[in-house]
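Reading through the structure tokens given below for one structure.
As you look at this complex, bear in mind that one protein chain is not there, while each of the others sits in place.
Now for chain A:
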Amino acid sequence: MYGFLIGVGVLLVLSIVWMVYRIQTLVSVVKGSDKKIASGSNKVNAILFILFLLGTGILMFWYSIKEFDNYQLPIASEHGVITDSLFWITMAVTGVVFLITHILLFIFPYKYQYKEDRKATFYPDNNKLEIIWTAVPAVVLAGLVISGWVAWSDITAPAPEKAHVVEIMGYQFAWEIRYPGKDNVLGDYDYRLITASNSHGVDFTDKNALDDFPSPKVVIPKGEPVLFKIRARDVLHSVFAPHMRLKMDAVPGMPTRFWFVPTKTTEEMRAELNDPEFEYEIACTEICGRGHFGMRRVIEVVEPEAYQKWYAEQKTFIQQNPALAEGLSTEVKELAEIQLRESNK
């Protein structure tokens, strides 16, 4: 029944539109406005441009100011402060250009709308003007590029030696976290070693791997450099930590990295935002399949002392699953057993 009523309604609306269309066509024929160069609609369109300028301008400013706290994510890393300031400087520069050009673009149609008794100004070129508006944008852009380049070079420079290493591996559809353990060196891995119990493909014949440990979340210390070593197991993924202003693709066969210094602990951010539920998050930003929208991991930023404590408490892969040490060479196996004994004490 509803479908029928809607159908009738649509038909009615369409026929009304049709009649209005026919009537206005016939009226314009009678008036002879189709013979004129510019009919009365010309003025209407000119005025609409002004209304559009005012309407959208007000809407834009109102919404941008009202929503500022919603779309401006709090910053929690050192380089994030720099990239955000670059963002807002660029916003200011482009904003001015945006406003001026649009004011001109919508006022000119009103001001110079067709009048029969006027003739347009024949003004084919002016090299001086062309040079000015080639040079000015070039200079402004050069300024923006150079400041961006300085920031980019700093961000992508090699990580400090003392940086805390965390390995993040993307796969369909989650992230796996691995820490290098006491030696702060991640053990080798090989994708051919991946099994149900060794989802990272860690190569336990490498001594450096023996103290590596997994973690369900990324725990990092505040105020100290952290190096994310990023890789992928199956398809492309991309590590995106929005509050850290951090993004780097995870590429199968080509490890990538991104280092940064977190500036606020999770607790501090909770207090600042007055949101006891707040967590830093990692999302995936490279299309990777069905579950692309659900690859969530939590980052927990803690004070350095708490970090050391947490770090020491973690159980290594081998401690969690002694079976992993099976089939290793005797030398490595001994090391593994020492470790197991220690943890049993």
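One rule holds in what follows: a contact is a pair of C-beta atoms (placed from the backbone, for glycine too) under 8 Å apart; a residue touches a chain by one contact, two chains touch by 3 or more; residues count from 1.
To be clear about the criterion, contacts and distances are computed from a predicted model.
Looking at the choices "Cbb3-type cytochrome c oxidase subunit I", "ABC transporter permease", "Fumarate reductase subunit C" or "FXSXX-COOH protein", the name in the UniProt record of the chain not drawn here is "Cbb3-type cytochrome c oxidase subunit I". Screening A:Glu277, A:Glu305 or A:Glu326 against the full complex identifies A:Glu277 as the residue touching the chain left out. Note that of A:Ile58, A:Met254 or A:Ala271, the residue touching the chain absent from this view is A:Met254. Here one chain is not drawn; of A:Leu11, A:Leu141, A:Ala271 or A:Ile338, the residue touching it is A:Leu141. Chain A meets the missing chain through residues 21, 24-25, 28, 34, 37-39, 41-42, 44-46, 48-49, 52, 56, 60, 63-64, 67, 70-73, 80, 82-84, 86-87, 90-91, 93-94, 97-98, 101-102, 104-106, 108-109, 112-115, 118-126, 129-130, 133-134, 137-138, 141-142, 144-145, 148-149, 151-153, 155-156, 171-172, 191-192, 194, 201, 233-236, 238, 240, 242-243, 245-249, 251-254, 256, 277-279, 281, 283-294, 296.
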